[in-house]
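After the structure tokens below, expect a handful of questions from me.
What you see is the complex with one protein chain gone and the rest in place.
Chain lettering (A and B) follows the sequence in which the chains are written, and residue indices restart at 1 in each chain.
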Amino acid sequence: MAEDFVIEMQHITKEFPGIKANDDITLQLRRGEVHALLGENGAGKSTLMSVLFGLYQPEKGIIKKDGKEVRIKDPNDANDLGIGMVHQHFKLVECFSVLDNIMLGVEPCKGGFLQKDVARKKVVALSEKYGLRVDPDALVSEISVGMQQRVEILKMLYRDNEILIFDEPTAVLTPQEIEELMEIMRGFKKEGKSILFITHKLNEIMEVADRCTVLRKGKGIGTVNIADTTKEELSRMMVGRDVQFEVEKVPAKPGEVVLDIQDMVVPSKVHKNNAVKGVSFQVRQGEIVCLAGIEGNGQTELIYGLTGLEKITGGKVLFQGKDITHATIRERSKSGMSHIPEDRHKHGLVLDYTLEKNMVLQRYWEPEFQHNGFIRRDAVRRYSDRLIREYDVRSSQGSETIVRGMSGGNQQKAIIAREIDRDPKLLVAVQPTRGLDVGAIENVHKQIVAQRDAGKAVLLVSLELDEVMNLSDRILVMYEGEIVGEFDPRTTTVQELGLYMAGAKKQQGVQ
Amino acid sequence: MLLLIKYTLLYGIVLMLVALGGMFSEHSGVINIALEGIMVIGGLAGVLVVAALPAGTSPAILVALAILVAAAAGMVYALLLAFASIHLKADQTVGGTALNMLATAIAIILAKNFNGSTSAKISYTNKAFLFNIGGLELSVFIPLGLVLLIVSYVVMYKTRFGLRLRACGEHPQAANSVGISVYTMRYCGVLISGLLGGIGGLAYVIPSVQTWNFEVGVAGTGFLALAVMIFGQWKPINIFGAAMFFAVFKSLANIADSTILAQLGWSNNIYNMMPFIASMVILAFTSKNSMAPKAEGIPYDKSSR
Partner (left out) sequence: MAKNNFLGLRQKSSGILASLLCILIGLAIGLVALFIINFQHAWGDGFIRIIQGGFYDFPYGVGKTLTSAAPLIMTGLSVAFAFKTGLFNIGAAGQYTLGAFGALYCALMLGLPWYLCLLAATLFGAVWGAIPGIFKAYLNINEVITSIMFNWIGLYLVNEIVYARGTGAMYDAHNTRTWKLATNAPQALIPSCGMSELFHTNNTTIAIFLAIVVAIVVWVVLDKTTFGYELKAVGLNKNAAKYAGINEKKNIILSMTIAGALAGFGAGLFYLSGGGEWNPLNSTSLPAMGFNGIATALLAGSHPIGTIFSSLFISHITVGGSFLPTKYFPTEIADLISGIIIYLCAFSMLFRGRIEKLLLRDQDKTNVNAEPAKPKKEGV
């Protein structure tokens, strides 16, 4: 081959217990191109990049740099080869300064003593050259997410890396910040740096990438030139069939008000301000209201305040006409509030309990399942077996399976089964399709619509605009702890929502 | 008063050395409950050297050798903690507790064996470790301790090693992603705590008396050092201050009856209790904003990211 590949990964296979994360994948990166790596959650993108970055050793396959085979045993080797990576979850030490974080690992030293002045000069020069504005002396814990990403990028530049890996860099950014990032990437390309860009967002690929390699379920599906392809084709390659972009549903018939939130204020755990600043809205029977917004704009805290996981410091919550502002979690649950939590491992499941014990997580105390404080095992078993059957929860040992050993999709199905089967008046679903494959997502969407059609009130929190547009009957956009706009999905566009989500626009008198 | 200063300095230096040891270990990400045991082993090893060397040995060699052996013994013992908690990913507090229990048993067995009798008391002369300034009898551990304090501060905040060590205790995944070996750094942290803890053990045993009964171990000093480290918020200079503050109470426990404080009628138990209560108060007030290394106590697993 005469082509100038700066990196070639050939026939990479990487196995984890029970799963082949990468199965014979080949990836070729040309010098000076932006190469996108596309795939769904769990397609093996991150694993492949971790192999390239020396965090994992592949079972099979070789890596070539400039045509010569190399072995990358750890990130040091990757760095020596000029490979740098911006991780999806930033690898920054919170209580260190920006400067300390950038130089960590390649500190300029004299006899073991740090020479911070040398490092500072270099950082300042780089940040000016590429327009990456940072304050070298600020603590990482005190700067914005966007700036933290700039610190990560500076870490690569500081190491004179030529091959830059971006692992889902746009997930945490506002549309404006994403635009800036694209500009920065184009700048790197001009400098002759080669970029690997991991994402599952088609628009971004079309905008910035030269070529795209698609992965599906651990296998390489193919590499295409962006100029010769379309979004639809990429999407087909990614999921293996045409995506059903529409969820079938009949128009909503909203009934009585079930949930009425008035001027809710919730303090933040991260900073000193309030995370939710006086939010008011209502949810009625038979409608799906969706809270849209970029991650970290108060949605999580609002749900915590609503479900009782966090105390609210202002405002009222009325549920079916009753004031539940100060009710306990148990009382809210008893009065008909179901909650599919954002983080199933943190809140949704006791991973080391069996499936049956998790199925009665909020109900173990009901007379049906206990007698004089003793758990009625047979009743629990019968109930759990029924849910498993009706909601098609798959596991190796049925009710006796330890939940930790189940797949993420089936864990989520178990939670959804549990929450829906309690026949709630209000279903609070927070990112219910996070980390699920396409088939499972469709299933979850159908369940949620069925709940609405059965006359339940549904409050959905989602970060995926497609999900927001398809599923909801009403859309509320949250930005910095406030509701900045209310929309009808039939009359608005994704672009319009994006402007509100980024704080560029705000409706007057929404609240 | 002179007596109070003497006891405070002697005991304060011990607490500071051991607490600094704990600090290095915790900044690397390993909780070191085993400080008590490390002190016992270090103290025993040092004392055995002093007791075993012939009477004519030059004081300088005697002192140097005893301190080196104590430090080495402490490091070897700390290696057991490092191995269990870093390589085998054991529960660090359980492992540390086991090592504390083991240390006393080992010390008694070795001491009895050394004596060839059923007594765990070892006698020695401590002259070589003591010197006089203006009527104040001090031990060599005081200048040594102050030097080690300065060295600790410089290492922690001015060197590459310190920066990397702290990174491992705060965010090991981040450290690993820039090519720092978390395992190596944690071994270093725990070994340094063994070194300082071992010297601290010797510094506790040697200067004040000429016979030590190893059945009492080091009487909870290692745990008090843990309190000192918390009180000092994992920072060298603060640890020095906290150590001296705690040492005042401990000294009062010994000599209160012979001073004006006798009128208060407090017994040594009350003074002994004070430092522990003080550190609980500090813990209670700083709990919302703890300076403890974030990743301490969590075994590092390369495959979890």
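Worth pointing out:
One rule holds in what follows: a contact is a pair of C-beta atoms (placed from the backbone, for glycine too) under 8 Å apart; a residue touches a chain by one contact, two chains touch by 3 or more.
Keep in mind it's a predicted model, so treat the numbers as computed, not measured.
In the complete complex, the residue from B:39, B:82, B:128 or B:227 that touches the missing chain is B:227.
The chain not shown here is touched by just one of B:17, B:33, B:205 or B:242, and that residue is B:33. Listed residues B:2, B:64, B:147 or B:216: the one in touch with the omitted chain is B:216.
The omitted chain makes contact with just one of the residues A:117, A:248 or A:352: A:352.
Touching the missing chain, out of B:84, B:128 or B:142, is residue B:84.
Although one chain is not drawn, its touching partners on chain A can still be listed: residues 307, 309, 328-330, 333, 339, 341, 346-353, 357, 361-362, 364-365, 370, 373-375, 394-398, 400. Interface with the hidden chain, as seen from chain B, comprises residues 31, 33, 80, 84, 88-91, 93-95, 97-102, 104-106, 108-109, 112-113, 118, 120, 216-217, 219-220, 223-224, 226-227, 230, 267-270, 272-273, 276-277, 279-280, 283-284, 287-288, 297.
By our rule, only the chains that are shown with their structure count from here on.
Chain B contributes residues 158-161, 163-164, 166-167, 170-171, 173-181, 294, 302-303, 305 to its touches with chain A in the complex.
Across the complex, chain B is touched by residues 50, 53, 55-56, 74-76, 79, 85, 87, 89, 91-96, 100-101, 104-107, 109, 112-114, 155 of chain A.
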